[in-house]
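Here's the structure we're looking at; comments come further down.
Yeah, one chain of the complex is gone here, protein chain that is, but the others are all in their spots.
The block that comes next holds subunit A.
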Amino acid sequence: MNLPVIIKFVIDLLAVLLLALGIKGLSKVKSARDANRLAAFAMSLSVVGLLSYYLGTSGIAIQSWIWIIIGSIIGSLFGAILAKKVPMTSMPETVALFNGCGGMSSLLVALGVAIFPISNSVENLDFFKSLINDVSISVSIFVGAITFTGSIVAMAKLQGWLSTPGWTQSKVRHFVNIVFAVASLIAFFDLINGNTSSIWLLVIVSSLLGIGVTLPIGGADMPVVISLLNSYSGIAAAAAGFVVDSQLLIVAGAMVGAAGLILTQVMCKGMNRSLVSVLFGGSLSAQSTASSGSGEYTNITSCSVEECALTLEAANKVIIVPGYGLAVAQAQHTLREVTKKLEQNGIEVVYAIHPVAGRMPGHMNVLLAEADVPYEQLKEMDVVNPDFPATDVVLVLGANDVVNPQAKNDSSSPLYGMPVLDVQEARTVFVIKRGMSAGYSGIKNDLFDLPNTSMVFGDAKKVLNDLIGELKDLGVGEK
C-alpha cells in the first residue's frame, strides 16, 4: 500500500464514523443541530479524501477540474437558494425534490459507466466480474429512476400541481405497473446478455414504474411514500457504490436505506396503515366512501367566537390540538398570540401533538417552533392522553382524523386501531373548522356529534384573530 491509498483509507474510515455519529446525534433534540453539521463536515471530508487520492495517484486533468467546478457550483447554488427560500410549510415537497435529485445522480453515474465503461472496470473483466458490474448498474438505474420520478410526482401532488387521476384508483393500474415491472426485468436480462442498448429501455420503464406506483397514492399517505423514496435513494447510492467500487458509498447508502425503512415503519404505525396498503391500496378516501363512515351528522352544535372566548377565559387548563389545517392557514403565529394571552391570565396551556400531525411526523413541531412555542409545551400523544379528563377546554385546530373517537369505539371503521387523542374526555371541546368536510380519510368524525363539542366555523387564522379581539375585550392577558 502506498501513501495515497492509506490516507484515503483513513479519511474514509473517519467519514463513515462521523456520518454514523451524525445520524445518531440527529435522533436527540439537544445534539441534533451539531450532528447535522457533523454529517455535513463528514461529507466534505469524504470529497477531500477522494480528490487527494486521485491527485496523489493518477492526477486530475484540467478538463476534469473544469467540469467538477461547473457541476459543483450550479448544484450547490440552486440547493442553497432553495433551502433558504422555501417556507416551512412546504418542507415535505422540498425533501421530496432533493431526494429525487439524489436518485437522478445515481442513475446518471450508472448510465455514464454503462455507455462509456471507465478504464479500470473494463480491464481484465472475467465473466463473474462483468456480471456484477451489469447487475449493479441495472440496480442503480432501476432504483435511481424510480426514486427520481416517484419523488417528482410526490412533490407535484403535494404542491397541488397534480391530482389523482380516476383510472389510477381502479385495478387497471396494477396491470399497468406489472407490465412496467416485467419490462424492466426483460431489459435487465437483455443487458446482462450484452445488449447495451437495452439500458435505455430500462431507464424508460423504471421511470414509468416510479410514476405509476406514486400517482395513485393519496395526499395523506404521501409522507410515507417520501420516506420510502428517501430509503430508495440510499439504496441507489449503495448500488452506485458497487458500480464505482467505493466502500464509503456503500456504507453511507446502506445506512440511509436502512434508516429510511425504519422511519417509514414508524410513520405507518402512527397512521395505522400498513406499508402494503399504502403502496397497493390506493387513496384511502376513495375506498372508505365506498365502504363505511359516510354517515350523516345529527347533533352538531355550532357556536360563536365570543362564546369560545368566554369559555376559555374561565378555564384553568387548555389543550391545543393543532393539525394540518393550521399549517395550511399559516395560523401558527396567530395561535401563539392567543395562547400567550391565556398564559398571562394564569391558564395552563399545552399542545397535544399527534405523531402524524401536520404532513409528516414532526412537521407540526417544526411549525410551532417557528412560531416560538416553547418546546416544553409540546406534549406527545401518550403523555397528554391521560390529561384530557382533567382539562377544561380543548381547541382542535385543523385536525380531524387524529381526534376521531371512532378509532377506539367502532371496530367496523377504517380508522379502527389508529392511535388518537382522547379529546372527548375533556369538559368542552371547540373544533375550529372551515365546514363540515371530512378529513383525509373521508370518514365522519363522531367527535362533532358529541354534546360537549362545539363547532366554530371559519378559517383558522380568521377565527384566531377574532378570538384575540374577544379575549382583549374580556381583559384577558392585560395584566
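The rule we apply is simple: a residue touches a chain if its C-beta (ideal position, glycine included) is under 8 Å from a C-beta of that chain, and two chains touch if they have at least 3 such contacts; residues count from 1.
Throughout what follows, contacts and distances are computed from a predicted model.
Visitor: One chain isn't displayed here; going by UniProt, is it "proton-translocating NAD(P)(+) transhydrogenase", "Putative xanthine dehydrogenase subunit D", "Response regulator" or "Protein-methionine-sulfoxide reductase heme-binding subunit MsrQ"?
Guide: "proton-translocating NAD(P)(+) transhydrogenase"
Visitor: Among A:I6, A:L82 or A:A390, single out the residue that touches the unshown chain.
Guide: Here the residue in touch with the unshown chain is A:L82.
Visitor: Specify the residue from the set A:L158, A:M222 or A:M267 that touches the hidden chain.
Guide: The missing chain is touched by A:M267.
Visitor: From the list A:V256, A:A407 or A:A460, pick the residue that touches the absent chain.
Guide: Among A:V256, A:A407 or A:A460, only A:V256 touches the chain that is not shown.
Visitor: Sort through A:I7, A:C101 or A:L474 and give me the one touching the missing partner chain.
Guide: Selected residue, touching the omitted chain: A:C101.
Visitor: Touching the absent chain in the whole complex: find that residue among A:T149, A:N177, A:S207 or A:S227.
Guide: A:S227
Visitor: Name, in rising order, the residues on subunit A that touch the hidden chain in the full complex.
Guide: Against the missing chain, subunit A presents residues 19-20, 22-24, 26-29, 32-33, 35-37, 39-40, 43, 46-47, 50-51, 54, 58, 60-61, 63-64, 67-68, 70-72, 74-76, 78-80, 82-84, 86, 88, 91-92, 94-95, 98-99, 101-102, 104-106, 108-109, 111-113, 115-116, 118-120, 128-129, 132, 226-227, 230, 233-234, 236-238, 240-263, 266-267, 270, 353, 355, 360-363, 365-366, 369-370, 372, 374-375, 378, 380.
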